[in-house]
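Working notes for the structure below.
Shown here: the complex without one of its protein chains, the others still in place.
Moving on, here comes chain A:
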Amino acid sequence: MATTTHIRVRGLPAHNPGPTYLSYTPDGTKLVTVGSNNTARVYNEGSDGEPSNLDDCQEQNFAVDATNEFMVAGSEDGTVSKYNFDSMEFDKFLVRTTLPVRDVCISSDGIWCAVASDELVVKIVNTSDQSAVMYLRDQPRPIKHLSFDPSNKYIALSCTNGLVYFYSLKNDEPELVRTVEGLIRTLETDSEFSSKIVWHPDGRAFAAATPTRDIQVMSKGDWENQRAFSGHSGDITTLAWSPNGAMLASAARDGKVILWDTKTQKIIAIYDYPNVMDLAWHPTNNIVSFTNTDGQVFIYHDFVPPTHTQLLRLSVQPAPFIHDPLSEISANAARRPVTNGSKDVPHRGVRQQSHDSLEGVDDILGSVLDDDFVEDDDGAGYALGLNGNGKRPLDDTTTYGSTTKRTYGRWEPRVHESFQPGSTPWRGNRKYLCLNLIGFVWTVDQDTHNTVTVEFYDHEEYRDFHFTDTCLYDKACLNEQGTLFACKAEEKTPAVIFYRPHETWTARTDWRTELPKGEDVTAISLSDSFITVTTSANYVRIYTLFGIPYRVFRQKSTPTISCASWRDYVLTLGNGPVGADGNTKLLYTIQNIKRDEICQSEDLVALPDGETLKSVFFSDDGNPCIYDSTGTLLTLLHWRTPSQAIWTPLLDTKLLSRLASGRKTESYFPVAVADNKFHCIILKGGDQYPYFPRPLLSEFDFEVPLYSPPKPTSDDDEPEIDESKKLEKNFVLGSILATQQQDLIDYTKSTPSQRQNLAKVELDIDKTLLQMLAVECREGEERGMRALEIVALLRDRTGRMIEAAGKVADRYGRGVLAEKIRELGEERLAAMEED
């Protein structure tokens, strides 16, 4: 860490004093430098002394980038020139701008060259065909730096207004996908300091110099700040990741060039070289080259000290995340001993080090592997399968580790992940542990400890609280009585369960209990009377509210996925046998703990092929509900009778009328089902999980998926059709709700209000049927059969409803129908008298 005792590297006088820039060719054979005089120098690998010169350059060059075949240089006079290496001559002007060129960047496949100038528009020119140009116009100020991401699907523009603009280049027309505020500082285009976005070679994150002289890493998936490198005492002028991302080199105005360890963000070495302007790693060797403002070039052999050279030999290393979404998944104990056994980087990752476009580095093996890589990545089915299985936001540009899941040639069943209902994964240093209608629990990672905050919607009834959490709880449940927490088992400490009631009449009632060593918590749930914990040892452990172990049993379907509970009922989910689609089948068991009865034993959760579960919970009146990855909310009917249970859809969010226009793309994070409404959080912009600030809850009425929503354009054309569809939906929904209510009354000590409720639901069904009858009558005489069928569906047993139906028919002048309805009514009355 001390300033190195190396022999000081001598600067090679390359250019006149002034800004000097450099770039390695991707194969590492040449180092190109440009500066303020009209010569570009090409240093060949190995020959330390005399460079070859490209003499017919423009003066005052501000940018350079190179591929194996050619290099481009951008100059103050607004030209971007292309030079061929084989002829060592000027080839052509790629593009001209009216104002000085500030940065050029060639995509790692060498096809596109992006040019930033003092103009507002950024041009992306095809290097072989100058007429093919893409324009990026959404930024209001000139752009200082550009960089392609390793997959060439995104480009990051560092604007002089302190914002970073990310464009997607997946389609022919570039599209602004994100603006990041507060990462870089506002800099003029001719400033010596850097606000460049430097992509980490794994493609999931990038680094940039912040106004506070730190180097901040930000993830591309959720645009959250990750780790930061701090130690410079001057403004940062340049930074570069090592080709495998294991180290970072940076230079600043404090006269220091610092080498950092990516994993720990510690300083490996400090070198004193003032006024460094630009810095580049050799793609393969232990060489770092840099230029200074005096026009000198330093080619620093053995830049990485011998103690750390092993870092150079590693394959692509993960970017420094606070909570790496990938390691998070594979760290779930006993999750996938076979499918995802190896936690190290896949061998394919090595190839990806070729995609370092940051300093124009490319693979030695050329572009052949690139094609191969793209093919794999584009395999849409492949990516989809992953997405269905792994519950993480999967972007097809996620290069690092996206292939860890499966290797070719060996078939393995796909196992459903375990999850905690109502929680979100880590994003940045925050995570929701629990979101429901009582309140929400979140935690913030403070490196050494977490801070957990519990907030309630009802501020009068409960008091918000927060505490410093040294156990690092990562699961929580919240209900009217209390809050339940659980933390992971670490090497030395066992998993802990912690319960804290909201109200107490004794001095201290919170309790914690430890699980046996090595046993990890997969999911927890809290009801009015019991605490349920499913563990990685496939045990279901049930405690009473105040910590008395009540029951322990092993779950039949393994590995366990999740659990939910309501009063004395506990629902556990597990992976069953493998189905036809290669996924394991989900099995659930519902049991009444107090009565020790099994309601449903190892029954199937009905899921379409390849889909998985997003959440499982009980509704406020105690019916199990699931929300799956197709966006459908289902409930279980007749679940108290063994083997009678059926999954019935209540709402398909894809068919919501708010999405009918096709303009909106949004997904929904399920929160609860209460009052016959689906409470959820609307997620826009491709988000998968809610984040901070906490979004508002939305509620949707149930809508049984019978029809596609009407197109919004047809307003008043056929209101009748729409009306009858609406009534039909209401009828089916009413039948479902009546069934649930009936079951509830049959199986529990029902209260008068519950019975009243059932009567009301049935009355509503009859009213809906009468309205349907009115529609049919209005339609015409020929719909009589259908109308009579509707009358036969009436639930009312007193005959009043049938009488009313007869009146409706009379009113529309359907005499025959009215007659038949009366006959039906008489039959019914007779049948009732017989009973």
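Criterion: contacts are C-beta pairs under 8 Å (C-beta built on N, C-alpha and C of every residue); 3 or more make two chains touch, one makes a residue touch a chain; residues count from 1.
By our rule, contacts and distances are computed from a predicted model.
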{"item": "Undepicted complex member, UniProt protein name, chosen from \"Acyl-CoA thioesterase 16\", \"DNA replication complex GINS protein PSF2\", \"Mediator of RNA polymerase II transcription subunit 31\" or \"Adaptor related protein complex 5 subunit sigma 1\"", "value": "\"DNA replication complex GINS protein PSF2\""}
{"item": "Which residue of A:Leu437, A:Leu472 or A:Leu763 touches the chain not shown here", "value": "A:Leu437"}
{"item": "Selected from A:Arg10, A:Lys92, A:His301 or A:His459 as touching the chain missing from the view", "value": "A:His459"}
{"item": "Which of A:Lys170, A:Arg778, A:Arg795 or A:Arg822 contacts the chain that the document leaves out", "value": "A:Arg778"}
{"item": "Touch list for chain A against the chain that is not drawn", "value": "437, 456-461, 674-675, 696-697, 699, 715, 719, 723, 778"}
